[in-house]
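With one protein chain removed, the remaining protein chains of the complex are shown where they sit.
Take a look at chain A:
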Amino acid sequence: MAGALTDPTRAPVAFGRRAVPQLFGELQRAGAAARLRALTSLCDLVHEPERLYQAVTGGFLKQLKVLFRDEDPSVRAKTCELLHLLTSHSIGRQAVLASSLLPPLCQLLDDSSFSCRRNVHRVLNRLALLPAGAEALLSLVPKLMLKLTKEEDEEVQLLLLSTLTHCSRLDALPGLASDGVSLLGRKLSHRSSNIRREAAAAMMALSVPMDGKRQVCEDAEVLPVLIGLLRDKDVEVQANAAGVIMSTVIITTGKQRCLDLDVLPVLLGLLSEKHGDDDKEEMKKRRKALIMYVLRALTSLAEAPNGRRLLLEQLPLVEKKAEAAEEDQDIRRATQTAIQVITWTP
């Protein structure tokens, strides 16, 4: 308690149950500086689940709507941070979705203050983790795509990309309609590996419906970049790129294009790659995703005649992978499917 008085950036906090209501009451009454202090104290309190529950069920969220239109940008930024902390819990997320805070929040996307925008993106990212939240955000996807082209900051781009990935996993059509494939294609060659990873993940989500696959094939630059990404240093980037390729080669055009671009040696190389620290659990897990995607891509490619021809030559390699005792159940199953498809004759 004494700390609250001595810290000039925080409002004093009442004891026990009164803390949250009193701070919200102060928010309503006070002037600009006091509001900022009250918001800071609230942000500290809300880390605790009990206080969060109190804040959410006390019906205080309506006050936040008023605060969104405050003149002071730091107040707006702090409000968004508070929302961000509230959405770390499921009840908070549900309450935010139910209380129609989304439209004013979306208006803040065009805010002038950078920290405010970043916090808004954080909130949207957390909301997108919930399926209901992703559904609610689907209508925002075109706007978010626009933002992707305009924003330069890496963190905000990362948040945007991951929000887009989650929304597109639910329903990829809005993303595809707003020309997502070409946008993401440009992001694939970014210098930061985080952005590449997220862009590839978003692309993977977008390429699930047929339309997306076709668009990925039609766009002339995307596939070569993806195949280039397969040789990237970061395992996750490789995994996501392999995922995109895996979805694309399901359709015939995709198969043709990928075979033209000579993707098979790269994939086979990835399969037989051995890392020095392969025994580490984490690395194994990450590589598992990569290997599974690669196997599925090979399976799809093996359905094309020329692909099958090439793979028959490489069959021993794949069989060796299947017999490796250390591998996972899933990997073994995938390898067997691949072998089946490769050795199928009409």
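We adopt the following convention: contacts are C-beta pairs under 8 Å (C-beta built on N, C-alpha and C of every residue); 3 or more make two chains touch, one makes a residue touch a chain; residues count from 1.
As a convention for this text, contacts and distances are computed from a predicted model.
Only one of "Integrator complex subunit 9", "Neuronal-specific septin-3", "Radial spoke head 3" or "Coronatine-insensitive 1" fits the UniProt record of the hidden chain, and that name is "Radial spoke head 3". Residue in contact with the omitted chain (choice from A:Val208, A:Met283 or A:Leu315): A:Val208. From the set A:Lys143, A:Lys288, A:Arg308 or A:Arg332, the residue in touch with the chain omitted from the display is A:Lys288, counting the whole complex.
Between the chain not shown and the residues A:Gly133, A:Gly180 or A:Gly243, the one that touches is A:Gly243.
Contact between chain A and the absent chain runs through residues 204, 208, 239, 243, 246-247, 250-252, 285, 288-289, 292-293, 296, 299-300, 303, 330, 334, 337.
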